[in-house]
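Pasting in a structure now, in structure tokens, and then I'll have a few things to ask.
A protein chain is absent from this complex, but the other protein chains hold their places.
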Amino acid sequence: MSRVLRLHVPLALYLLFTLVPFYWMLVFALRPTGSTALVPWPITFEHFDTVWNGIGFGTFFYNSMVIALGVLVFVSVLSLMGGYALARFKFRGQRLFLVALLCTQFIPGAMMLIPLFVIFREVGLLNSLTGLIVADVAFQLPLALILMSGFVRNIPVELEEAAMVDGCTRLRAFFAVMLPQLKPALVAVGSFAFIGAWNNFLFALMFASRQDKFTLPVGLSYALGEFNTDFGALAAGGVVAAVPVVLVFAVVQRFLVQGLSAGAVKG
Amino acid sequence: MRALLVVLALVLSACSSGGGSGKTTIVFWDNNGGPGRTPIYEELIKRFEAANPDIDVEYVGIPSSSVQQKYDTAIAGGSTPDVGGVTTSYLAHLVGQEALVALDDRVEGSALKGKLLPSLVETVRQTAPDGKLYSVPSSGNMDVIWYRTDWFTQAGITPPKTWDELVAAAQRLTDPAANRYGYTIRGGAGSVFQLLTEAYSYSGVAEFFSGGKSTVGDARNAELVGKIAALYKKATPEADVNNSYTQMVAQFTGGSVGMMHHNLGSYGDVTKALGDRVAALPLPVGPSGKRTVVPNPTDGFAVFKNSENQDAAWKFVEFLTSKESNSYWNEKVGQIPANTEVRDAAWIASNQPVKMALGVLEDPATVTVPAPVYLPQYSSITKTDSEPQYQKVLLGELTPQAFLDEMASKLTAAQKEWEERR
Partner (left out) sequence: MRTKRWAPYALIAPTLLLMAVFLVYPIASVVHYSLQRYNVTQPWKNGFIGLENFRVMLTEDPLFWQSLVFSAKWVVVEVGLQLLLGLVLALIVNETFIGRGLARAMVFSPWAVSGVLTTGIWILLYNPSTGIFQQLAEWGIGSPGTSVLGDPATVFPATVVTELWRGVPFFAILLLADLQSIPNDLYEAAAVDGAGRWRRFISVTLPHLKDAIILSTLLRAVWEFNNVDLIYTLTGGGPANQTTTLPLYVARKAVDSHDFGYGSALTVAGFVILLFFSILYLRLSKFGSRA
């Protein structure tokens, strides 16, 4: 009985809180405009047609995917390198570097748009998915690096030393001993990066001025404009944007939790 | 040497067109991209490219909520499109940043000469300190009251002609138990633009500035603001104090509101949801019976100074505002065509809101009171500063007169500064 009160009731309540908003979106996406039916029947796919064929969500989806995957790869590799350096070495400027990482989080991206835009123009990164990947990597990396250094620190240094005593170079030891241990951590940091990039609106809108380079959040904001309010399209677009990440997340959360439990956010 | 230059020029033009096919590519930014308007432009661009095989048009749809930020960033970063959709509400900023080309000569030398609705041309000219034409108006908009014809029939009342009738009708149609409200107030983003058109239509004051002083604080304007504020929560949904367009139109199309003040631009949204159960009324008049109209921001197309293909850009602007394209666009969107040749198009006769709006505009008794959108601080004063203050009025924390006086004194100061600079 106490288990029901302690476990099942709160869990059920929280699930309700989580799922009702999703359901509301689904209902709007699947019922005709103007309908207020609580169960969308008969189901209509007109809103999906509007967003996929009418406003090009197909292209946006592809772009978001390319950017998110690119960011995932680069953030994982670079945060692994930097996190390892922070956790395993003592070097001059280490503390300053850490503070600098934290400071980068203090300024909202919106205030940096114009200088960033100028830099992007100078290095020829406007209107390209590469440019958006670079921008997202630059903004996600500081956080990922802090997290990753925590993971590395929690892996006993003795493991590595043992391998080096056996004649491995530090590099060999890293690949042979550390990397397998850090796999779950990579999943964790990688999915944070993926989700961050998948959801970035401002950079995609500002640093791309070509319809075929826009991303899903830009597409979603179309449906909220003056003269363009279309809740059905908004909801259908939302389903398109949410389903892949939610699915991916459902699969990786197992690894994520393992990964974080391997060391997690330990300074 | 000359050959070298020609080669260089060819290479450069190939680079700038991206494709290397020798075609010219121009970039066009739609300032209100989305499911409603993107398909219309796609069709028009297809037609344009068929007629001009040497020009490619690249369409970019900007979400309307971010369009000013996008233009600001692009101008500061030196990377503007060739052609952009602009409305007069921010045209002055673009002109102030010297981002646009004056199009007077282009219009003079084209088929558009004398074909553009003079009142719209005037609205565009007023935004620039030098009085030049920095965008070719494509469509006029007018504030209207959208109302539920079925509710009025049901209640056995006729649509209001004066503000007092509107207030009475709003109260009559309200039935909170049935979640029905007679009217909806735009209290959130964009509120004050609409409020001013309401105030002037009631007061009949014919000028925005009188002897350099803003007339916003006129007692009759305050009277109207008071009447509207009195409706809040009594004949309007409670949500109205924070209503932006999206929420306001959702209430109306969702069937809980009988009358909504917006403009012809919401034609698509309201007719899609309500079909023939909705119609448009001109804004009511006040006790004087005079019809004074504060013109809505005018949509148009501008050519950017940084464009390397201004000739091609102009061709596209000319095409978009030509009789056929202008008719197509405005028919789809439900606004007033700027090209006077479209006046007799068959669709206008069957489009009640546009026909009604044209009737008002063409009525010689109608007085237009252009808002001073040319003032650099105009949107800062009326939006950033005044919108939260209007919410205080609705919540009963500020009197209408004090609210308007504060806005008026800021506008007077801005106008004075502008006059001096000019």
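The first chain written gets the first letter, and so on, giving A and B; residue counts start at 1 in each chain.
Criterion: a residue touches a chain if its C-beta (ideal position, glycine included) is under 8 Å from a C-beta of that chain, and two chains touch if they have at least 3 such contacts.
Being a predicted model, the structure only gives us computed values, none of them experimental.
Asks: Can you list the shown chains that the omitted chain is in contact with?
Replies: Across all of the complex, the chain we cannot see touches A, B.
Asks: Per the definition of touch given earlier, which of B:D56, B:D240, B:D269 or B:E331 contacts the omitted chain?
Replies: Of all options in B:D56, B:D240, B:D269 or B:E331, contact with the hidden chain holds for B:D240.
Asks: Taking the entire complex into account, which one of B:A178, B:A346 or B:A365 touches the absent chain?
Replies: B:A178
Asks: What residues on chain B make contact with the chain left out of this view?
Replies: Against the missing chain, chain B presents residues 68-69, 72, 75-76, 92-93, 96-98, 176-179, 181, 187-189, 237-244, 246-247, 250-251, 254-257, 376-377, 379-380, 383-384, 387-389, 391-392, 394-395, 397, 421.
Asks: Touching residues of chain A against the unshown chain: what are they?
Replies: Touch set of chain A with respect to the missing chain: 7-8, 10-11, 14-15, 17-22, 24-25, 28, 36, 38, 78-79, 81-82, 84-86, 88-89, 91, 94, 97, 100-108, 110-112, 114-116, 119, 123, 134-135, 137-139, 141-143, 145-146, 150, 157, 161, 164, 170, 188, 195, 198-199, 201, 216-217, 220-221, 223-224, 231, 234-235, 238, 241-242, 245-246, 248-250, 253-254, 256-267.
Operating definition for what follows: only the chains that are shown with their structure count from here on.
Asks: Between chain A and chain B, what is the separation of their C-alpha centroids in Å?
Replies: 38
Asks: Sort out for me which residues of chain A touch chain B in the complex.
Replies: 33-34, 36, 50-51, 54-55, 113-114, 117-118, 120-121, 126, 205-206, 209-211, 218, 221-231, 233
Asks: Which chain B residues qualify as touching chain A in the complex?
Replies: Of all residues in chain B, those touching chain A are 27, 29, 32-39, 58-66, 69-70, 72-74, 76-79, 81, 190, 245-246, 249-250, 253-254, 265-266, 268-269, 272-274, 333.
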